[in-house]
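Attaching a single structure in structure tokens format; questions to follow.
Left out: one protein chain. Kept in place: all the others.
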Amino acid sequence: MCTAIIGVSGAGKSTLLRSINKMHEISEGSIFIDDVDVSKLKDKELRLMRRNIGMIFQSFNLVKRMNVFNNVLAGRVAYHNTFKTVFGLFPKEDKLIALEALETMGILEKAFTRADQLSGGQQQRVALARALAQEPKVILADEPVASLDPITTVQVMNDFLKINKALGITIIANMHHVDLALKYATRIIGIKGGYVVFDGNAESVNEEVLFNIYGRTIRHDEMLGATDA
Amino acid sequence: MREFTLKSVAKVKQPFNKIWFVIGGLLITTIIFAQFIPFTPSSYRLSELGVIFKRLFVPYGVRTWNDYFGYFKEMQTPLIESIQISLGGTIIGSVLAFPVAFLSAHNVIKNKFISVPIKLIMNLVRSIPMIILAVLATFMVGTGVLSGIVAITLFSFGIMAKMLYEAIETVDMSPFEALESSGANKLVAFNYAIFSQIKPIYLGYVIYVFEINVRSSAVLGYVGAGGIGQVISDNILYNYNKVGVAIITIFITVIVVQIFSNWTRRKLK
Partner (left out) sequence: MYGKQPKRWIINTIFVVLLIVVIIFTFSGSTIKLTRLKNLDYTLGDMFRRIIKIQWDFFFGVGDYQFSQGIVHLVLETFAIGFLGTLFGAILAIPFGFLGAESLVGKKVAKISEVILLIIRVFPEIILAIILVKGFGMNAFSGMLTIGLHSIGMLGKLFSEAIDNMDKSPFEALDSVGANVWQKIRYGVLPNILPDLSSITLYRLDINVRAVSILGLVSAGGIGSILTIASSMWSWELLGTILLAVIIMVMLVDFISSSLRKKLV
């Protein structure tokens, strides 16, 4: 299942997304993942729950001075005790998982390069590899392609699609570009003024629906333009 | 170092982590040089530390608090001497450094035969610790405030000149070229384009060096180059109270200078 959240800037897309793994606290109500109320979790339980949820950020959030391999391996820390992780004593299986994640993303050859020596698209792929290394059930993406150029954007979006289809991982992404959202997602959630104003199939989204979500016609910068890589 | 075989039969080699070389190097250096430092815990008299501390800041023996505060008045002349040394030395050294830095900057004087030797002499002067310069100065002009001024002047000259020529070499040459191409002669272009960029940097450095020099006043006096340090070396054997008063005076002076320098630094921006 590939879901995209769209709406005007400031409507609450980020808030909604980050509430799912409790990066953002909610004041009332509940959020259920597999019958567990996420919003009530704390400390260790929270961390165990977050293990199963990967997150991709607009600014990649990699450790710039560390090599790619270690960045991806960092995705596995919640699976082991503090002592082992702090001294870098990951079991061989974990290291294989990390390397395989890099292979899936097609950047295995960059495994031991410093993260800040990669291009934007490559860095986001490393971030994706890190999320994959968690062996998650869900991946949340907060405007994952907003910092990338149009061609790299399409490449990364294709990667998301590949992960979704081949590995069966649910993707929920905030998208700034409406045409991108409509092209890649199966389910669209529209947010306006902090409320969900639309929740349905991507096919059922038309001009009227969009006008309702955005309160106006779509602007030029909210369409990517390029459609094929 | 370690090889991994993935499911897809691809092979990956993990390179050796350089951090181990660093740690190893540090360990070896530490062990080698620790040979020069004696470690004899049984001979340590830690209680002495407390005793001295008390003697510095609390009147002892036949002295009273009146005496103690009275010592502050005696700090006047040495304090003025120290300021004379720090201020005067910094200014003279900085003024001397200004032309020399320009002469050695390779974007001002294209001739390497001039700039390189000057840089060499500057590096030499810069490598001499302040205290050795102070002793050198006392050899040259005898003990007293004059030697302090000479020492600070030389010291300030050394660091100012280096910082200045580095700043000049990294200055933005484009306004200079623009002015030259629009017809201005070299001197005028220089004045407007390069000078004006350097001036605020220069002032910032002068204040930084002044800060450092004020802190040296304790040491200078110790080798006879005048100022408040002399109070310390004169009294260190028999009147710790006076030494304590001198310390407090130095303390206050340095803090005042720090505050002044932070304020000016902010204003310069």
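Letters A and B mark the chains as written, and numbering starts fresh at 1 in each.
Here is the rule we go by: a contact is a pair of C-beta atoms (placed from the backbone, for glycine too) under 8 Å apart; a residue touches a chain by one contact, two chains touch by 3 or more.
None of these values were measured; they are calculated from a predicted model.
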Visible partners of the omitted chain are A, B
Tell me which of B:A10, B:I52, B:V116 or B:V188 is the one touching the absent chain. B:I52
I'm checking contacts with the chain that's been left out. Which of A:A74, A:A111, A:I163 or A:L180 qualifies? A:A74
Of B:S104, B:T138, B:N213 or B:N241, which one is in contact with the hidden chain? B:T138
Using the document's contact rule, name the residues of subunit B that touch the chain not shown here. 26, 29-30, 33-40, 43-46, 48-49, 51-53, 77, 80-81, 84-85, 87-89, 91-92, 95, 123-124, 127-132, 135-136, 138-142, 144-146, 149, 215, 218-219, 222-224, 226, 229, 232, 236, 243, 247, 250-251, 254-255, 258
I need the residue numbers on subunit A that touch the omitted chain, in ascending order. 21, 23, 46-51, 53-55, 57, 59-66, 70, 74-75, 77-78, 82, 85-86, 127, 130, 134, 140
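Throughout what follows, only the chains that are shown with their structure count from here on.
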Parts of subunit B lying in touch with subunit A, wherever the complex brings them together: 4, 6-8, 10, 12, 14-15
Note which residues of subunit A are touching subunit B in the complex, please. 69, 92, 95-96, 99-100, 103, 108, 111-112
